[in-house]
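Heads up: the structure comes next, in structure tokens.
Every protein chain except one is present and positioned as in the full complex.
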Amino acid sequence: MTDFAVPENTVVTATAELLTRVRRQTPLVQCITNDVVVNFTANVLLAVGAAPAMVDIPEESGGFAQAAGGVLINLGTPHAERRAAMEVAAVSAQQAGTPWVLDPVAIGALPVRTELAHRLYDVGPTIVRGNASEILALAGAGAGGRGVDATSTVGDAVRAAGEIAQKTGGVVAVSGPVDLITDGRRSVRLANGHVWLTRVTGGGCALGAVMAAFAAVESDTFAATTAAVLVYTVAAEQAAAVAGGPGSFAVAFLDALASVTGDDVERRARVS
Amino acid sequence: MTDFAVPENTVVTATAELLTRVRRQTPLVQCITNDVVVNFTANVLLAVGAAPAMVDIPEESGGFAQAAGGVLINLGTPHAERRAAMEVAAVSAQQAGTPWVLDPVAIGALPVRTELAHRLYDVGPTIVRGNASEILALAGAGAGGRGVDATSTVGDAVRAAGEIAQKTGGVVAVSGPVDLITDGRRSVRLANGHVWLTRVTGGGCALGAVMAAFAAVESDTFAATTAAVLVYTVAAEQAAAVAGGPGSFAVAFLDALASVTGDDVERRARVS
Partner (left out) sequence: MTDFAVPENTVVTATAELLTRVRRQTPLVQCITNDVVVNFTANVLLAVGAAPAMVDIPEESGGFAQAAGGVLINLGTPHAERRAAMEVAAVSAQQAGTPWVLDPVAIGALPVRTELAHRLYDVGPTIVRGNASEILALAGAGAGGRGVDATSTVGDAVRAAGEIAQKTGGVVAVSGPVDLITDGRRSVRLANGHVWLTRVTGGGCALGAVMAAFAAVESDTFAATTAAVLVYTVAAEQAAAVAGGPGSFAVAFLDALASVTGDDVERRARVS
């Protein structure tokens, strides 16, 4: 897909502009996410400049998805009530034109979330975010990972990512040492980030919420997803530079998300 | 209500005394609160000197509310089992004379929590804590906010706060840049705090738990609520002075809650 790769300058310049928009517009991001990362996810959204709202019961999630700027659906701990809330929210977001992100955490071997992921996939997520194993499992091309660890590489998932993007008409982001983002036509690889993001729970999950925040302020979903990843991973690098371990990294990361500038992203972005 | 305002000295002196009592008595505070802030709330209670207990299933919440020193009921993520636990706990606390705090998060537009808030309101909370939009919605005078953001100002909610206090016979605390506390007869405005409290999830919610802790050691609920707000917001100022962003602020805030003294509060309190 390299033929369709986006020029580096375009991607980076759009990111600075979209970061400014997120901070000015404070998009309301509804998250139906897992118990483990829900606090960190809310703090990440607040730090980057968005407004989190964890409206995750089925009687309220559909109406809220119409009003929200973006929605995140993350399958990490799919309790029955939350599963119902997810289906209502996805359908409602789709009908209202609210961009929504599907993060199919640990699908493949685990039956309930795998079945649910496929049903949500059929609704048509604006963005799908996952590691290579999850993307392969969603495309029906792999057995999934062991929990949140990717046992496959990003390279293994290029074809599956393209297939998912073709089917949904949306964007797919595959997380790894080098992230891949594609809408089936354009694609880009982003090499920023830090290994400590994988040593803090929610390091991946919260990124899905940030994607929803950026998609709330920009209708070009490919540009929005790319911007979210760049802001997030450049902030991670800034945090790692002042941290002494995963605990202080998580704290510094929130500080960095609140202070990272468009210039920082432009200077540090490693796009190919 | 300024006619009934409490002299500044009285409020401040009581705070120092009540802070000492909380730390000596370690009141047991039962929290039935939302998934997003439950960890931060427990850490805030531990830092200030209280003992948190998140007993939130209906088969256990009623009996525990009789034994607890104070109870917090926060409607942030009102799953069905937790809703049942809240109703049992509120009635039980009321019967046993345990002070309890109602935080009607994001009521107004969201149907399940709005109906539940009104039922709990009828039980008679010792303290109601919310932003202006939530207080207006509880009093039936507004449409509520968008999630946890207040779209109305504290000034807009003065009358509604007074009405709620008259009906419950308890105290109402309206959060904002300047907090208002009233029992319908006395009222006070407190100008301490820091904007970073609004950039950390649970910055408001955990304050409800601290109010329950102070109410557990002082039967004058107006004095207890005021003391809780002063300790909390002065600690926030101390934390902001050493923090570099919302992540390091949250950490420094817990440290400050554990070390703030009555002298600190007396010196920094901005009461009117």
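Chains here go by letter, A and B, matching the order in which they are written, and residues are numbered from 1 within each.
One rule holds for everything that comes next: a residue touches a chain if its C-beta (ideal position, glycine included) is under 8 Å from a C-beta of that chain, and two chains touch if they have at least 3 such contacts.
In this text the structure is predicted, and so the values were computed from the model without any measurement.
The residue from B:V11, B:L28 or B:A240 that touches the chain not shown here is B:L28. Contact with the chain that does not appear here is found for just one residue of A:V55, A:V101, A:V251 or A:A269, A:V251. Touch with the chain omitted from the figure is made, among A:V112, A:A191 or A:A241, by A:V112. Chain B meets the missing chain through residues 28, 35, 38-39, 42-43, 46-47, 51-57, 59-60, 63-64, 67, 81, 250-256, 258-259. Even with one chain removed from view, chain A keeps its contact list with that chain: residues 34-40, 76-80, 106, 109-113, 146-149, 199-202, 243-248, 250-251.
In this text, only the chains that are shown with their structure count from here on.
Averaged C-alpha coordinates give centres for chain A and chain B that are 34 Å from one another.
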